[in-house]
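Every protein chain but one is kept in place in this view of the complex.
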C-alpha cells in the first residue's frame, strides 16, 4: 500500500503503453540504483544507459543492473549514441551480439551524432527488430546547428517511417540539458506550435517519448498533453517528482488536471 | 570525534531551537538516505517529505525512513501541499490519522496551492496541535503571480497569527528553485529590505525558517543574519556544505563571521 492511497490519481499500471517514464542512468552504482528503484520503480518504464556510458562500465555491474531493472519490470536499454559508435566502427553486428550477452532486450537506434542516412537507419531498425530486440528510435541531431536544419515536416516524416519500420517508440531529442535543441528554445521553453504540428501529423501520438529533462518542461507537457504523456531523460533524482506532477500532487499541477 | 575538532566553531547541539536546518527529501531510497544521515545527521533538524511525494511511496519505506530519521534525532514531517491535497478532497481527518499511522509526529500546514482562507488555516493549525502534532506552517503562494499579491505587511501579520495559533516555526516560501518567489527576485537574489521588514515585525525572529535552496542564498543569510539563522529546502547534497558555511569553513564565509 502507498503512503496516502486516498489521494492517488488513478493511473495505468505497468506494463503500460501510455504515460511512460524513461529515466537516464549516467552511471549509477549498483547499490544506489537498487535503493532508488525500491522506492520508485512503479514510476519507471524505460531505463536508458545514456550514450556510451555502458562502454566503460564493468560488464558484471552492467549485467547486475540490467537484471535488477528487469526484476522491477523496467525495460533497460542502450542509448542511441552507443549504436552510432558501433556503426562508425563498422561493428554493428558485434554491438547487437554484445548487447544481448549483457542482458539488454531493448536498444535505441539514432543518427544524432553521425551522418548515418535515414534510409540506412530504417534498415538497422528492421534488422534489430528481426533479431528480437525491442527498438526505440530517436529523431534529432545533438549539434543544435545541425538539428535546426531538420524541417518540421521532415522530422515527422522520419518519425512515422521509423514507427512503420518497427520502432516501439520514437523519441524527440532534447539531450541531458534540454536547451536550444529540438522543440526547446534557448531558455528551455517548449515551442508550442512545433509540438502541435508533430501531434497533428504523427501516425500515433502514444508512440512519442518527449525528452523533457527540466521540471518546467515536464509541467508543460503534463498540463498541455495530459498525465499520460510519455516523457524521457528524467534524471534519477526526479522520478518521484515527475509522478507527483502527473498525478496533480505538486503545486504546479495541483487542481489543474482533469 | 569530528575530523578536525580544533577548527570547529561552537554551535548549539541538537535538539536546538536556533540555527536549524530543514532538508528536502524528494524521494530518497532508504539505503541512500541512511548512508547520508550517517555522515550528516548532526546538521539536520527537520526532514521534509516534499509536497505530495509521500502519497505515492510505499508505506513500508516511508515508515522505515521516518523511524530512521527519528533515530538520528531529526523531526520528519509531511510537506504542506500534502495537507492541502487532503483539504481539497475533504479528507483532512483521514490525513491526520494516516500521518500518525506512518509515524509522523510533525506536519506542515500551508495554503500555497489552494484558496484555503487564512482564518481556516489558523483553525487547522490549532486542530493539528490539539491532536498532538508538532506544527510548522508556511506563508506564501507557489504561483509567483499570486504570491506577489500578498503584501509584506499582510505576510508578517499571517506569520504572527500562525505562531500565536501554535505553529512551532513559520516557513517563508521559496520552493525547490528559489527564484522569482517570496523574498527572492528573478535571479534568486534576496530582497534585503523585505527580509529586514519581516525581521522588524515578527514576534520572534527565531521562529522563522527561510527557504534558501541555493548556495548564494544560504551565504546571504548566514552573512547577514548569522550562523544561527534557520534555513530550509536544503538539498540532500548540500547538508554538509551548509554547515561549513555556517561555521566559516568555506571560502564564502571564512573569516567573515563573528
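So that you can tell them apart, the chains are marked A and B in the order they are listed, and the count of residues begins at 1 in each.
The rule we apply is simple: a residue touches a chain if its C-beta (ideal position, glycine included) is under 8 Å from a C-beta of that chain, and two chains touch if they have at least 3 such contacts.
Computed from a prediction, not measured in an experiment: that's the story for all the values here.
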item: Residue of A:20, A:102, A:195 or A:239 touching the missing chain in the full complex; value: A:102
item: Candidates A:21, A:81, A:227 or A:244 - the one touching the absent chain; value: A:81
item: Option from B:92, B:183, B:198 or B:249 whose C-beta touches the chain left out; value: B:249
item: Positions on chain A where the hidden chain makes contact; value: 26-32, 50-59, 61-62, 81-82, 84-86, 88-89, 91, 94-95, 98, 102, 112-114, 142-143, 175-177
item: Hidden partner interface residues of chain B, rising order; value: 1-4, 6-8, 31-32, 34-40, 42-43, 215, 237-241, 243-244, 247, 249-252, 254-255
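Heads up, the rule we're going with is that only the chains that are shown with their structure count from here on.
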item: Between chain A and chain B, centroid-to-centroid distance (C-alpha), Å; value: 34
